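This is the structure I have questions about; it appears just below.
Every protein chain except one is present and positioned as in the full complex.
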Amino acid sequence: MSDARMSGRGLSRFALPMAAAFGFAVLYVPLAIMVIYSFNASKLASVWGGWSVQWYGELLRNDQILQAAWVSLKVAAMSATLGTIFGCLIGYAMSRFGRFRPRLLLSGMATAPIVMPDVVTGLSLLLLFISMEALLGWPAERGVDTIVIAHATFCMAFVAVIVQARLTDVDTSVEEAAMDLGARQPRVFFDVTLPMMAPALVAGWLLSFTLSLDDLVIASFVSGPGASTLPMVVFSKVRLGVTPEINALATLLIVLVSIFVALAAWRMRKAGKA
Amino acid sequence: MTAPASPPTRAPKSDRAFIRIADVVKTFDGFRAVDNISLDVAEGEIFCLLGGSGSGKSTLLRMLAGFETPDSGRIEIDGQDMTSVPPWDRPVNMMFQSYALFPHMSVARNVAYGLKQDRLPKSEIEAQVKRMLELVKLDTLAHRKPHQLSGGQRQRVALARALAKKPKALLLDEPLSALDKKLREETQFELMDIQDTLGTTFIVVTHDQEEAMTLGTRIGVMDQGRLVQVDAPRDLYEYPKNRFIADFVGSVNIFEGQVTEDESDHLRVGSQALGGEIYIDHGMSCQLGQTVWVAVRPEKMRLRREAPEGPVGGAAQGVVEDIAYMGGLSHYRVVLPSGQRVRATLANRDRHDADAPTWEETVWISWPPAAGVALLS
Partner (left out) sequence: MTWIVRRGRALVVAVPTLWLALFFLIPFLVVLRVSFSEPAIARPPYTSLFDWDQGLLTITLNLGNYAYLLEDDLYVSAYLNSIWMASASTVICLLIAYPMALWIARSPMKNLLLMLVILPFWTSFLLRMYALIGLMSPTGFINSALGLVGLGPITMLQTDFAVYMGMVTGYLPLMILPLYSTLEKLDGALLEASHDLGARPWRAFLDVTLPLSMPGVIAGSLLVFIPSVGEYVIPALLGGPDQLMIGKTLWTEFFNNRDWPLASAVAIAMLAFLVVPIMFARNALGVKE
């Protein structure tokens, strides 16, 4: 780019790439070390005992981790789906209904979970569930259900923001055109609005899925004895000391995410070319 | 005030009021966007609503389409009350300024969308889509998505989509504003051809007076929510109702003056601005001494070194202040002793007219008796 070359001598050519390299190092060096150690035959991090894949074997034999991973995936898929549906409704109402009665209340409640510290959200929901159990007898047992409710609640806030941003970019005249051509309201939504917000919904679902998969604090509060999510298990293991299986787990996750990101990039590129 | 005698115009195809807008008012937050408008449009007309931004023309169009409901008044289409009918049940279709094509549907599916809402049989829909795409010469691009089309092609898809349902009237919101100048001129004529073929009533909203003049059988000029004048293009230009119209449609010289003689066939006006008397070849009901404004179009001005001979509408001596050479025409700006500036447009008939008046030269401006129009407001 020409302006990069122009404003370039000192700043762009030397300082900026150095700073960027430092930033990427901050992001990637810890990951890289984890990947390398996952192949260390020795259990001690300080000793290099040669290459080995034994920790992958141990990981796959560890029922506790596998069980927790399954719970986490289930919870993430359910809360992302629920959060996306509700977030879609909120974003749609906010950007298309103009003034409606509980608008301020809804927008406040929909953005507040984003700024709420996890410990506060977790504590408040746990106390709610306990009170509900005392009053209504439900939820009799905390576990997957309560985690999904908790996660869906903060996921919908993120999805609502994404959807609203997307719909504000989209001209309302496209929806008006559908009405003008004879489509009534539910039709217009499904024929025109929904396809136009599809990219936002996909992005929102993926973000929700990762947020849910990543959450330790809220799940620790609202989960019951029966259901431990993967972060909960990892956290308890990590606190006890270095466990090489976790390196293997992290490496697998990094590989999976990289493949996914590469696929997404490749598809985007293809769509861009077509 | 009596309207000046009108010369013959293009007659509308039918006298019946096909679209009737009666006493319609629409306010937004206390702002009167449309202020008590009544208007009849005949079947088969191309009616242009001309006005600046915020004049209320788009609001009026959106009320015809059903996107806004009037606060009061009535809208009828083909004899049926449409005032509170929702957009999906109205027999009119709209071509949006942004075209509003469905980005996720192919050209053919865009055009078919309205027909599908009517649950027509599939074969009928396909046939109609094909006819429409042929009409706008896009039959080879039926499977493209909107983002793969040029601006002009998108405009045609929007047109085909809006016409596919055979609407009783087509509403066009700034139909050509997104196209570049050359394409806009071509498209104007195509639009007129298509209207001629189908005979559909067109209502066009535009801020471009040239576009309105070319397309419209009649033009309604809007300002601040009101319809100021409704007339055929020629009448609008030659017989503007007031100074606003005279100035808005084309460019004009306006001389303020007082009536000194008021007969049935002519009018004399003393004008300080001109520094002389103005003669107008039409009568008008007004009082002696009343202030009127005389409008003279720049192309009707004569510019000579010598004083004009024979009867004139008005004449004055001034100094050439500026000349703008435009190729086919030259625009002159002449300052009169009163300080008023007069615009005159001269056709450049020779390649190099050495005799043409030049900067700082003292010249006579004048106009024939039939050129000026007296305005009361």
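Every chain is named by a letter (A and B) in the order it is written, and numbering of its residues begins at 1.
The criterion applied here is as follows: contacts are C-beta pairs under 8 Å (C-beta built on N, C-alpha and C of every residue); 3 or more make two chains touch, one makes a residue touch a chain.
Not measured: the values here are computed from a predicted model.
Could you tell me which of A:L59, A:L213 or A:A227 touches the chain that is not displayed?
Final answer for the missing-chain contact: A:L213.
Determine which one of A:P30, A:G57 or A:P199 touches the chain that has been left out.
Missing-chain contact among the listed residues: A:P30.
Which listed residue (A:L59, A:V75, A:M156 or A:A177) would be found touching the missing chain in the intact complex?
Of all options in A:L59, A:V75, A:M156 or A:A177, contact with the hidden chain holds for A:M156.
Pick from A:M78, A:A110 or A:V144: which residue touches the chain that isn't shown?
A:A110
Can you list where chain A touches the absent chain?
1-4, 6-12, 15-17, 19-20, 22-24, 26-31, 33-34, 37, 44-46, 86-87, 89-90, 92-93, 97, 100-102, 105-106, 109-120, 123-125, 127-128, 130-131, 134, 149-150, 153, 156, 161, 165, 184-186, 210, 213-214, 216-217, 220-221, 231, 234-235, 238-239, 242, 246-247, 249-250, 253-254, 257-258, 260-261, 265
Throughout what follows, only the chains that are shown with their structure count from here on.
Residues of chain A touching chain B in their complex?
171, 173-174, 176-184, 187, 191-192, 195-196, 198
Which part of chain B faces chain A closely enough to touch in the complex?
65-67, 86-90, 93-94, 96-98, 100-104, 113-114, 117-118, 161-162, 165
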